[in-house]
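Only one protein chain is missing; all other protein chains are in place.
Let's look at chain A:
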Amino acid sequence: MDFADISPKLTVLVYGLVAFAVVVGGLLLLLDVVPTYFARRRERQLIAVAAGDVPAPPSGRLRKPREFGYAFFFLLPVVVLLLIGLVVPVVRTLVLSLKNGDGSEWVGLSNYGWLFSNGDILNVLWNSLLWVVLVPLVATTVGLLYAVMVDRARFEAVAKSLIFLPMAISFVGASIIWRFVYAYRGEGQDQIGLLNQIVVWLGGTPQQWLLESPLNTLLLIVVMVWIQAGFAMVILSAAIKAIPGDIVEAARLDGVTAWQMFWRITLPSIRPALIVVIVAITVATMKIFDIVRTMTNGNYDTNVIALEMYNQAFRYQETGQGSALAVFLFILVIPIVIFQIRNLRRQREG
């Protein structure tokens, strides 16, 4: 690498930073300067009125529109970007899902028919279902167990960091880490993957883990659980710490066992946090893409919706079928959107 390679990149970066300063700084400056200018003018007008030269300008109607003007400019970047980047594309994707591969002809619902009749795609949907059921369940369980067990233990902070750390690692990085764990060398050779070495130590024969369906999908799910358990643990741990001390103390005095304490006190108290965690992990899992693409590229019956959507839309240029898959993904998420909005409204009212 030499400087000639990176200098054009840095130039673009500088342009980007300048654009940032101009847009954000400019907007704030504009909002600062322009109203002040008008205020001055109005002041001058009022002085003129007081001097008796000019009729009085209409007053009273001033405050409201100005508030609206501020709101307009404060919200402008976000609203414009969301319209261009999300709202319009979502509508376009809905339309594209009713068209053929290159978007030139209307094909009705046939892309959706393809979705539910093609054997490969059914397999994809089945795998996705497995992901969406298992990842939230296992990750939340592990996170919860760990949060309960390290609560108020010595080294709690360190112990929590260890589980939490994978959240900082990219899905691609995590996939490479776990591919290394699953690595295979022929029987009789020294194993380099930890999992096969453990199998050999226990007297078994090494396996090509990622080639055997449905075991390989489960092994990919392990990677996602590995990443998400830390998230569950942090949220649930905070919820556990927020349980009022007198409830716990009262239960202790009643002599409940740790088991009863968990089921009767801890679990009911952290129910809201538990729901949040499960919803968040479910949504993340529905969109899982990186892990499958890096570990197996969807081969050996491990494909999932998001990867198939990418393949259809960007590798095979079948935008109709790709869009149908995206819409399907969206439909799966809609009940969760409604659930979340209801939650929000209840919180705002309550």
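One rule holds in what follows: contacts are C-beta pairs under 8 Å (C-beta built on N, C-alpha and C of every residue); 3 or more make two chains touch, one makes a residue touch a chain; residues count from 1.
One rule holds in what follows: contacts and distances are computed from a predicted model.
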Matching the hidden chain's UniProt record against "Succinate dehydrogenase cytochrome b556 subunit", "Carbohydrate ABC transporter permease", "NitT/TauT family transport system ATP-binding protein" or "1,2-phenylacetyl-CoA epoxidase subunit B" returns "Carbohydrate ABC transporter permease"
Of A:124, A:150 or A:240, which one is in contact with the hidden chain?
A:150
Among listed residues A:100, A:123, A:197 or A:269, the absent chain is touched only by A:197
Of A:31, A:107 or A:243, the residue touching the omitted chain is A:31
Residues of chain A touching the missing chain are 1, 5-6, 8-13, 16-17, 19-20, 24, 27-28, 31-32, 35-36, 67-68, 70-71, 74-75, 77-79, 81-82, 84-90, 92-93, 96, 142, 145-146, 148-150, 153, 159, 161-173, 175-181, 183, 189-194, 197, 226, 229-231, 234-235, 238-239, 253-258, 272-273, 276-277, 280, 283, 286-287, 289-290, 293-294, 297, 306, 309-310, 313-314, 319, 322-323, 325-327, 329-330, 333, 336-337, 340-341, 343-344, 347
